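With one protein chain removed, the remaining protein chains of the complex are shown where they sit.
Just so it is clear, A and B label the chains in written order, and each chain counts residues from 1 on its own.
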Amino acid sequence: MDRDEAIGALEAILMVIDEPISATILAQILEVPLGELEEVLRSLARSYLEDSRGFELKEIAGGWRFYSSPAYAQYVEKFVISGQPGKLTQAALETLAVIAYRQPVSRARVSAIRGVNVEAVMKTLGVRGLVEESGIEYETGAVLYSTTPYFLERLGLNSLNELPEIAPFLPDIHALDEVISTLTD
Amino acid sequence: MDRDEAIGALEAILMVIDEPISATILAQILEVPLGELEEVLRSLARSYLEDSRGFELKEIAGGWRFYSSPAYAQYVEKFVISGQPGKLTQAALETLAVIAYRQPVSRARVSAIRGVNVEAVMKTLGVRGLVEESGIEYETGAVLYSTTPYFLERLGLNSLNELPEIAPFLPDIHALDEVISTLTD
Partner (left out) sequence: MESQSAVISEPRLPGFRVHLENFDGPFDLLLQLISKHKMDVTDVALSVVTDDFISHIRLLEEEGKGWQLDQATEFLVVAATLLDLKAARLLPSGEIDDESDLALLEARDLLFARLLQYRAFKEIAAIFEKRIEVAERSFARVVSLEAHLVDLLPEVILGLSPERFAALAERALAPRDELTLSVAHIHVPLVSVAEEGERIIELFKVRKTMTFRTICQSADSTLVIVARFLALLELFKEGVIRFEQLVALGDITVHWTGAEGRKIKVSDEFDTPVSTLEEGDNG
């Protein structure tokens, strides 16, 4: 792999990952010696700084990730304050409702029930502190999600037991889920 | 605000969003006229392509955000557990094509064009979030269907205007459709 290809691949991977990623893993994926790869990462990070880009590539606690540049913090903060209303969108509320009544539940299951990709919405719910990871599904290894105490607080409840019962008339909803998931997985 | 500042601010904000952001919101935050801002976004997107970066800036379904470049898909796929649902069948694709170009359209009309009962396929498209009910036909009371923003996302389109022209495939298809409907309805 030549240097340009390596830079492109690194930029592509770093652009879509959420958690910081170690140089060791990147070196394995790209099949490039670790030392060489670290040198590319450092020079890439330097070039963003030199070009006064709005983003930075930083190594924090052993992992590399893109961050917004502090030089433009005022705009980012303005966006976060103004652009993220206290109220949730309808899509976020519905997703939250599904999680609340199905917890613990995997993202794939929520997605199957909602009929759309819920990745972004679930991230938002996580950032807003309303849902959190709560375990691993034994059969699939999928991460399971549950609501948080903060969610209860915002809804004005003391415990999940206080959630109103829903639709006892819905026939065997788990079976339906199965059907839906075969359609959408 | 000069152009370099605007570019930096845009890159910084785009780095922290978890869903596509409209040019209108960006223009408000940066206090820059919308037309000017859109021009900066487009030239920024172009510059990433020209520099063969590993990422792209794209406007899809009405919002801007960063994507990994398709050229490096093979590397990115190792990190992103593909949440993409399975492939659509030929029948589903063709039904989707009819709906995309005829929307809003009743199931009976789609069925007439496809020459087969499309009930099952349309249900699948609905469950997958690609089409949705969008109204009622005044004369017949039939439910009308349209494509969703998620449909645009799946096709990587910004708006329905970006659908390929159907004219080269069929001269004056709208006129034909009217007459055909008298035959088949």
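Going forward, contacts are C-beta pairs under 8 Å (C-beta built on N, C-alpha and C of every residue); 3 or more make two chains touch, one makes a residue touch a chain.
Note that this is a predicted model, so its numbers are computed, not measured.
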Which residue among A:E5, A:E38, A:E59 or A:E94 touches the omitted chain? A:E94
Provide the residue numbers of chain B that touch the chain removed from this figure. 14-19, 55-56, 58, 65-70, 73, 76, 80, 82, 84, 86-94, 96-98, 100-101, 106-108, 113-121, 123-124, 126-127, 133, 140-143, 153-157, 162, 164-166, 168-170, 173, 176-177, 179-180, 182-185
Suppose we count only contacts with the excluded chain; which residues of chain A make the list? 15-18, 67-68, 76-77, 80-81, 84-88, 93-95, 97-98, 100-102, 113-115, 119-120, 123, 126-130, 150, 154-157, 162-167, 170, 173, 176, 180, 182-183
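Note that only the chains that are shown with their structure count from here on.
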Chain B partner, complex, touching residues on chain A are 4, 7-17, 21, 29-30, 52-55, 66-69, 71-73, 75-76, 78-80, 82-83, 107-108, 111, 114-117, 119-120, 123-124, 127, 180, 183-185
